[in-house]
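One chain of protein is taken out of this complex; the other chains stay put.
Moving on, here comes chain A:
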Amino acid sequence: MATMNPIPTDLELGPASKGRIGKAVELPILENFGLDSQIGPTFLGFWNILAYITGGIFTFIWLTVMAAQVSWNPVAFAKYFFVLQIDPPSSYYGLGFAPLEQGGWWLISTFFLTISILAWFMFLFTRARTLGIRPYLAYGFTGAILLYLVIYIIRPMWMADWSEAPPHGIKALLDWTNNVSVRYGNFYYNPFHMLSIFFLLGSTVLLAMHAGTIWALEKYAAHEEWDELQAPGTGTERAQLFWRWCMGFNANAYSIHLWAFWFAWLCGVTGAIGIFVSMPDFVNNWFQWGIEAGIVYPESPMPQP
């Protein structure tokens, strides 16, 4: 225990408390479910205020334009909420600015959404630095940011056509996802899509494995991971032995989080590559690509050698 620090008794003040607002509120019932009972205080600084404001502007434009589409009727708004959408400009306008009702609102709202996401990255980065921890959360966020930027900004700009970007709307986003797959010859044959799905499902498996392991070992305090990193105890030893006995290989309290980080990050990054190369300049038809790669089962089986 020589390397350990005692649990601080005063949880309200941490390091770098400047900019922190509110007081800690305790909700003991959360402890009944194994959740932390302390809510707040929180922090307000330049970057997260910017993220909240620009994200709020995006949400406001999105909801307001959709409400206008149903003549401000609240019942119709609720009824059609999932199918209302803001379309990007049609390909007629290229990368130029379109009239507000024909894609202009999409350009403006997407601008604010992008600023919000980038500001949130800056917030995560700077706050981690201020607190004296390393900014891995910001690093992990880059996977999701890259996927967002490729889909909404980079690929449409490369194709010189904002209409390639998804509209803002629930059903519209699902339809766009469906259509881009069909348009480029079925994304199931896109190897980067395959990798992205592999990392998506792999992340779910890793989360279930890790979360299940730690939940099963709470009574041995395996969930106190910072402490277990410095000085593994009986909880971590059991966790490691479980997987060693089950599959002949085990991570440790540190390396399981490295696996977690890379699986989740690569899900976004490989997905970004897969969607970027799906355009007439690069790969126009992934089914054709699969046939040429020789991984598609032939329509009429070849004679056996």
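Quick notes
Heads up, the rule we're going with is that a residue touches a chain if its C-beta (ideal position, glycine included) is under 8 Å from a C-beta of that chain, and two chains touch if they have at least 3 such contacts; residues count from 1.
We adopt the following convention: contacts and distances are computed from a predicted model.
Note on the omitted subunit: UniProt lists it as "Photosynthetic reaction center subunit L", one of the names in "ABC-type quaternary amine transporter", "Cytochrome c1", "Photosynthetic reaction center subunit L" or "Pyruvate dehydrogenase".
Counting over the whole complex, chain A has residues 1-8, 11, 14-15, 20, 26, 28-43, 48, 73, 75-76, 78-79, 123-124, 127-128, 131-137, 139-141, 143-144, 174-175, 177-178, 186, 188-189, 194, 199-201, 203-221, 223-238, 240-242, 244-249, 252, 254, 256-261, 263-265, 267, 290, 294-298, 301-302, 304 touching the chain that is not drawn.
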